[in-house]
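Dropping a structure here in structure tokens format, bear with me for questions.
The complex appears here minus one protein chain, its other protein chains still in place.
Note that the chains take the letters A, B and C in the order they are written out, and that residue 1 is the start of every chain.
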């Protein structure tokens, strides 16, 4: 399996998961008597759309960076990538769930925990892929050891942050949701230094 | 991040957003007693489908033209592109909303304003990308200054036209909808002169 | 606009329209007391799925053959292609409509006419693209005149067959549906001779 083909499937799944998020947005009843109020009231859906879109966008950027470091893909790497895509494709579902129940104080924890579990599994799979590469450096291009170790460490922040947020979600879904958003912002900001302008192919 | 990869994701998101528009079309009840009348009555959905499809089609054409001018993508350009895709992926939602409520005189304004806001943000992000390129001409291929300035000016017509239409939507949704359609027609017609026949790669 | 980019968008829209057809399949009620009977009873949905999938598959094959003949794309060709994609993306909707109402003798005509109109417009746009190419032979690769004339004639069978079927749909939806299926079979069978085994790139 050449890595360019794996990237083609991955690009497809990312593009579709990003775009399917829109199907979670609410459709106010045809006979509503105050559409403006309905739309304003639906703000958790917009917030969840933005947080999930940004999160998936960052994972897509990082996935490309990872693939750029890989020279050859063995079967295990292929399977780990399909596992990552399994969680990527799942994201629209907990996004809608969390938006739907965020303001129901008695039920929001279950939704936020679900969101957190999916994100923990997705980012955890990402870290496992980096760890695997540190043990199979023959699969890599000329990436030096220290760059690799830094990539593993940085990617491990994801599952740790999501696991903690998921724990907090048991107590407070809104706080957990804020942490999900902050994790996305952290990766967006901290990733800036790592991406020098690259010449286009 | 090479620009060809960014284009692959963008092409995916555009293709999916264009095709998801179809899910907004109405499904008359199974036991309807006058399907023909139901289908004719659903005309705002067809009009909204066409306007959004044409608009997204034009943005796709312009996005490719923009990317053709770019030699290298830095992190900011990458993030602005993901922001553009965030709004592109959103388009099916206000499209369905506007079609659903266009003939409800008391509620249509809220739907048209929502449509206008999404379009203003989408086209505004596009203009910001062009502006960014004028300040980072090192990212560009050999585009001359005057071509660039013309591109910025032309792209600025989008957010201005949409912002005005959104203001008008507060008063009249049908007039705003006509302006959304006219904006698409304007860009389709005015763009004709800018696209000389290019040799295929 | 290079034709390879247009093809990338077209491939995306075709792949998505083909796959969105599945969303039109029925979901029997959770508390149904005879799921097997419900599934058998839903046969028009399977028939419509197959007919629309095969039809879109053939249009995709023919679209690639058309693009292979084109050396350069001008603005009109680009716009005609986007118009074709507008109808391609629409196909899942009349497919679900026709399946839903095929057995309602009083309402099925409206659904079949809708299906026929979309198909007539889609195949008609295809013919217009071929006609345009006969008048702009500078856009073509070294295709000889007689091959071109044959392609135009063959593609004209589509809109003619669909227009006639749409007329018949006013009287009988099931007969029209059989004609839609036969048209797909005709193009599948008649196209066989035109596709010599080509070396892979």
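As a working rule, a residue touches a chain if its C-beta (ideal position, glycine included) is under 8 Å from a C-beta of that chain, and two chains touch if they have at least 3 such contacts.
Values in this document were obtained by computation on a predicted structure and should not be read as measured data.
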item: Residue, one of A:22, A:54 or A:97, that touches the chain absent here; value: A:97
item: Option touching the unshown chain, where C:14, C:126 or C:180 are the choices; value: C:14
item: Touch criterion as defined above, residue of A:78, A:131, A:156 or A:178 at the omitted chain; value: A:78
item: Interface with the unshown chain - residue positions in chain C; value: 7-8, 11-12, 14-16, 18-23, 25, 27-28, 30, 32-36, 39, 49-50, 53-54, 57, 60-61, 64-65, 188, 191-192, 195, 197-201
item: Interface with the unshown chain - residue positions in chain A; value: 1-5, 8-9, 12-13, 15-17, 20, 23, 70-75, 78-79, 82, 85-86, 89-93, 96-97, 100-101, 104, 106-107, 109-111, 113-114, 139
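Criterion: only the chains that are shown with their structure count from here on.
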item: Angular offset of chain A relative to chain B [C-alpha, multiple of 5 degrees]; value: 90
item: Chain centre separation (chain A, chain C; CA means) in Å; value: 36
item: Chain B-chain C separation of Cα centroids, rounded to whole Å; value: 26
item: Per-residue multi-chain contacts in chain A, two or more chains; value: none
